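Note that one protein chain is taken out, while the other chains of the complex remain in position.
And then chain A:
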Amino acid sequence: MSTLAKRKVCLLGATGVGKTSLVLRFVRSIFSDTYQTTIGTRIETKHIHYDDHEIVLVLWDLSGEDEFQRVRLSYLRGAAGYLLVADGTRRATVETALALHHTAAALLGDVPRVLVLNKADLRALWELDDASERELAARWPVFETSAKTGAGVEEAFRALGHALLPR
């Protein structure tokens, strides 16, 4: 009999990269083109089933990092892993994600994490070239996702969930 493990996962990234959209796509299969910035924190849960395991991800969708507001680091307390989100059409958001990774790693240690390059449906506006994506992929599990079409979203969350399964 497998016990139901609950795992807190934080979504970290610059504002407007699609953190909320990814959560809503993954948890409720919905997407909206209108931008509604997240104020404070919003928590959603989702059960993921693997062959002979099940896990509950408690997803902490935090307000994004920008010049108007910093991510509150105390919110990382108790996180088992994190999902770094960047917007592939805005190169600078990758830098923000990497900076947040350094802070998170200093607090949480070497916990499972994945890097998500979102808005993959906007290929024409993509600002990351193959070389820099390969370089990122050498250091991280990297997923290209589109919260809009749903491509890659399930895979990214499942991969992180899998790394968090009790051993």
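Note that in this section a residue touches a chain if its C-beta (ideal position, glycine included) is under 8 Å from a C-beta of that chain, and two chains touch if they have at least 3 such contacts; residues count from 1.
Operating definition for what follows: contacts and distances are computed from a predicted model.
Missing chain, UniProt name from the options "Cytochrome c3", "Lactate utilization protein", "histidine kinase" or "Non-oxidative hydroxyarylic acid decarboxylases subunit C": "histidine kinase".
Although one chain is not drawn, its touching partners on chain A can still be listed: residues 8, 15-16, 35-44, 58, 63-64, 66-69, 72, 74-75, 77-78, 90, 92, 127.
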